[in-house]
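Note that one protein chain is taken out, while the other chains of the complex remain in position.
Let's turn to subunit A:
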Amino acid sequence: MTSTYASPPAGGSALATPAVVATEVSKVYGTGDAAVHALRGVSVGFAKGAFTAIMGPSGSGKSTLMHCLAGLDTVSGGKVMLGDSEVTGLNDKQLTLLRRERIGFIFQAFNLLPTLTAEQNILLPLELSGRKLHQQWFDQVVEVVGLRDRLGHRPNELSGGQQQRVACARALVSQPEVIFADEPTGNLDSRSGAEVLSFLRSSVREMGQTIVMVTHDPVAASYADRVVFLRDGLIVSELFQPTPDTVLDRLKGLEG
């Protein structure tokens, strides 16, 4: 269970069918002497209906990996599959439509459009793709994140935790195949952070959502079902059913 290995075979360590699979993904910034290898051939799968955390020290490539998986950034080599679609082969417009229809996002900060109310922000992806809103599902999501009385407020009238909960609701309401969360609790106090994380976990457990979360916080990672560890652009380890302590230990091992 604590075995370290460079890159597991695609989906090899997944619990069930993978939602997202990366095969030999590499990413190089710059050329020649100035070239920086952010990812050096990462192969990893993310199971459907699972909550996976990606961890690693600063500069390990965890954010780059997430950007490549989500079609926000292009890869230098390798392949990314979302379900049966190859993300790496799409042009900008196709990528945009893919993100719009099949992926949800929660960023660390600046998640919401300041000109829109909380409700408008939540509905934005649905409206962009012109999909119909299931009122019942919307009500359920809003109820769970506890935003019922805040729907008419603009982001600058909400606290940081409330803003992140709006972002979560937005990601959930369109029922995407996968939600990518980039340090979703990085800017929150521990209580608001815990709220958001338990909410994410319950959306996986109760609604069957797939979530991939990048974080450097062992406590945040402990909410996941599985943690993969990156160092120097490679996956070096993974951990199932993590606790803050096991995660911390593994991190210390990585840095040592």
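In this text, a contact is a pair of C-beta atoms (placed from the backbone, for glycine too) under 8 Å apart; a residue touches a chain by one contact, two chains touch by 3 or more; residues count from 1.
FYI, contacts and distances are computed from a predicted model.
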Out of "Long-chain-fatty-acid--CoA ligase", "NADH-quinone oxidoreductase subunit H", "FtsX-like permease family protein" or "Multisubunit potassium/proton antiporter, PhaG subunit", flag the one the UniProt entry gives for the chain missing from this complex.
"FtsX-like permease family protein"
Selected residue (touches chain absent from view) among A:E127, A:E143 or A:D189
A:E127
Residues from subunit A at the interface with the omitted partner, ascending:
67, 70, 72-73, 92-93, 96-97, 99-101, 105, 107, 110-111, 113-116, 124-125, 127-130, 156
